[in-house]
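One chain of protein is taken out of this complex; the other chains stay put.
Order of writing sets the labels: A and B. Residues in every chain begin at 1.
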Amino acid sequence: MIRRLKKWVAPALMLAAAGAQAETSSTTLETVLSKGYLSCGVNTGLPGFATPDEKGQWSGMDVDVCRGVAAAVLGDASKVKYIPLTAKERFTALQSGEIDMLSRNTTWTLTRDASLGLNFAGVSYYDGQGFLVKKELGVTSAKQLDGAAVCIQSGTTTELNLADYFRTNGMKYQPVVFDTSDGTAKGFDSGRCDVLTSDQSQLYALRLRLSKPDQAVVLPEVISKEPLGPLVRQGDDQWFNIVKWSLFAMINAEELGLTSANIDKSKSSADPSVRRFLGIEGPKGKGMGLKDNWAYQVVKQVGNYGEIFERNIGESSPLKIERGLNAQWSQGGILYAPPFR
Amino acid sequence: MDNKRQPMLVRLWRDPVWRAIFFQVLLILAVVAMVGWVVNNTLSNLEQRGISTGFDFLSQSAGFGIIQTLVEYDESHSFGRTFLVGLLNTLLVSFLGVIFATVLGFLMGVARLSSNWMLSKLASVYIEIFRNIPLLLQIFFWYFAVLGILPSPRQSFSLFDAIFLNVRGISLPWPILDSGMVMVAWTLLACCVAVLVLIFFNKQHRKNTGRPVPYIKAIMVSIVVLIPMMTGFLADARLQWEIPALRGFNFSGGLVVLPELAALWFALTIYTAAFIAEVVRSGIESVNKGQKEAAAALGLKPRRVLSLVVIPQAMRVIIPPLTNQYLNLIKNSSLATAIGYPDLVSVFAGTTLNQTGQAVEVIAMTMAVYLTISLTVSVLMNLYNRWVSLVER
Partner (left out) sequence: MKSAMEQKMIPAREPPVNSRGVLGWMREHLFATPFQSLITLTIAYGLYLILPPFWQWAVMDATWTGENRSACNVEGACWAFVTARLDQFIYGFYPESETWRVNLFFAQLALVLGWLMIPAIPGKKLALGLGLLVLPVTSWLVLSGGFFGLPVVETHQWGGLMVTLVLALYGMLASLPIGVLLALGRRSSMPVIRTFCTAYIELWRGVPLITVLFMASVMLPLFVPEEIVFDKLVRAMIGIVMFQSAYMAEVVRGGLQAIPRGQAEACQSLGMGYWQSMLLVVLPQAVRLVIPGIVNTFIALFKDTSLVLVIGLFDLLSIVQAGLNDPEWLGSAVEGYLFAGFVFWLFCFGMSKYSQRLEKN
């Protein structure tokens, strides 16, 4: 009889077995090394930061951060499994261990550090919340937006900043909430709302999704600080360091003048800071459980911060965002990475 | 075979009573172990990852705005309040959906059985199309493809300069109640109660004498119409309408039906009505043909046959599946989250979950709400069923 029962239950069991894969390692680094790829949570689709093309190949700033970590850890930037996540899902996906790191234009705040059990591993892009309006409205300042309908993505810090801003200025608004940033663009395009609010970088990206991009302008006001960066789970300091320093490697490489094109040649450089960077001397990779040439791999395969910026959102991309705050500290920006020493 | 020769365990195993106990104990152990395992895992996972737990977050201030609130709410209210706001919005759209789906469903169900070929074909095409397409797709269709292409507020379609239709929704005039009107409203309510009493009295009277109370209809109409009117006259009530007008970016004043609400309401109504139509059809078909023929032989007109003989009997068959459809509608209203209508799932299991990060508590509360609604309605329906079947005898 039991054999007959099995006949019914077997497909269900097999299904579960196919999906469940047991892993015995405990630290994130060991997990990543043993499965041979990095699971990285990214946006479901935001031009310049994370978008899949028709073939499912991902590109963008956030994606390059994932690739950088994969290059440092596995020596191969292509060994990344991208998990597209909505704003709603992102933290639980990381908390639950579904992804190894989250690189999804996420703002660093106190609450997120303190009560979500997550750590921000640095800032990959300094952003601020802004407003996008249609030219035909003739609005020149955010202070004129009293009574406007505002398109906004649900579950973001922007939602809270918006409420604060309108309250401090004694204005009213109607929040029109969407699940995805694409949704907000669609809503704005159809006229469901007068204003689209989001991080400024996103506004430029979303403007490309409108039917008439040149008919919309970004207002000058920046109403918040939005430092965006990758996150990891708390309690695994080694992994925290790896992600943090992969990002710092990109920033330092730009400062040192190392690019994906010239890094092979600079192996013979006499500059001690370059030699430390390449792992020829100095701290090397052992302290983090990585190979000595991890930083070399990051720059060689992904590029330095400037290259990434340029390629994804800078002048050579459709977004054409200026470096501004995101320039090196020596160039008038606030990008400042601790030294390799 | 001599049972006593076998070992004790085998004997127990062969005894159905003991075997049943064994299986049940096994199940209890398995369930307890499973639940314990899950709870243990969850707690250790939560602790290990430093995720805060507990329901303290409900009293923290929410800090985000909600577009449609039936109770007073602003950013400074608590997360607990967002739960209430979301719940009320869910109930609102469910209520609207249930009413309209019932009306449309009954019409379509009756039309499906009409002797008019054109009408019955139309009804069956309607049923076959709309119940075989996913509801989520229908919601998207109404929201993005239909309501999304309406003009901007400045180019609204307007009717009598009082009703405006645009991409931001429909703005309707809304009465402003002064103290006189409030009195009228209360009087009207009282009159309605009085009429209900009259109807009951009339029924008794007719049972006893075989005739209705003389002029009963006229009396009822005059109670409902004349008394409130007199009250209004005496209290000097003036009915004023708040007419929506374009101020700044948007229409303000009056009543605004949001496009999110409208799309969800349409889709829920049309989808559920297709199922209700089938329920109604099978209910009507379940009534014995002889009943109809007998009623027709008594000289009742077809419409009266339907309303006096067929439908009352069909209702007994219709009510249980109809209840299921209502419950489905309430549960399906949670798809609101896909288009941003601020229902319970969208506001509470969406934004609040995300701002607090406490998935377990928030999802559990949300599920508990739907479960409570479902179980309550099932209990009520079971009571109703018992009541109806008693009448039958």
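Here is the rule we go by: a residue touches a chain if its C-beta (ideal position, glycine included) is under 8 Å from a C-beta of that chain, and two chains touch if they have at least 3 such contacts.
Computed from a predicted structure; not experimentally measured.
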*Looking at the whole complex, which of B:6, B:24, B:179 or B:240 touches the chain that is not displayed?*
B:24
*Option touching the unshown chain, where B:191, B:287 or B:335 are the choices*: B:335
*At which residues does subunit A meet the chain that is not included here?*
1, 4-5, 7-12, 14-16, 18-24, 26, 44-45, 52, 54-56, 81-86, 89, 92-93, 95-98, 179, 182, 185-186, 189, 208-211
_Those residues of subunit B which, in the complete complex, touch the missing chain_ = 20, 23-24, 27-28, 31, 38, 41-42, 45-46, 115-119, 122, 128-129, 131-138, 140-141, 144-145, 148, 331-332, 334-335, 337-338, 345, 349, 359-360, 363, 366-367, 370-371, 373-375
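As a working rule, only the chains that are shown with their structure count from here on.
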*Given the complex with subunit A, which residues does subunit B contribute to the contact?*
45-46, 48-52, 63-67, 75, 144, 148-149, 151-153, 166-168, 247-250, 252, 259, 337-338, 340, 342, 346, 350-351, 353-357, 359
*Considering the complex alone, what residue numbers of subunit A touch subunit B?*
87-88, 91-92, 95-96, 112, 115-117, 137, 145-149, 154-156, 159-160, 162-164, 166-167, 173-179, 183, 186, 190-192, 194, 233-235
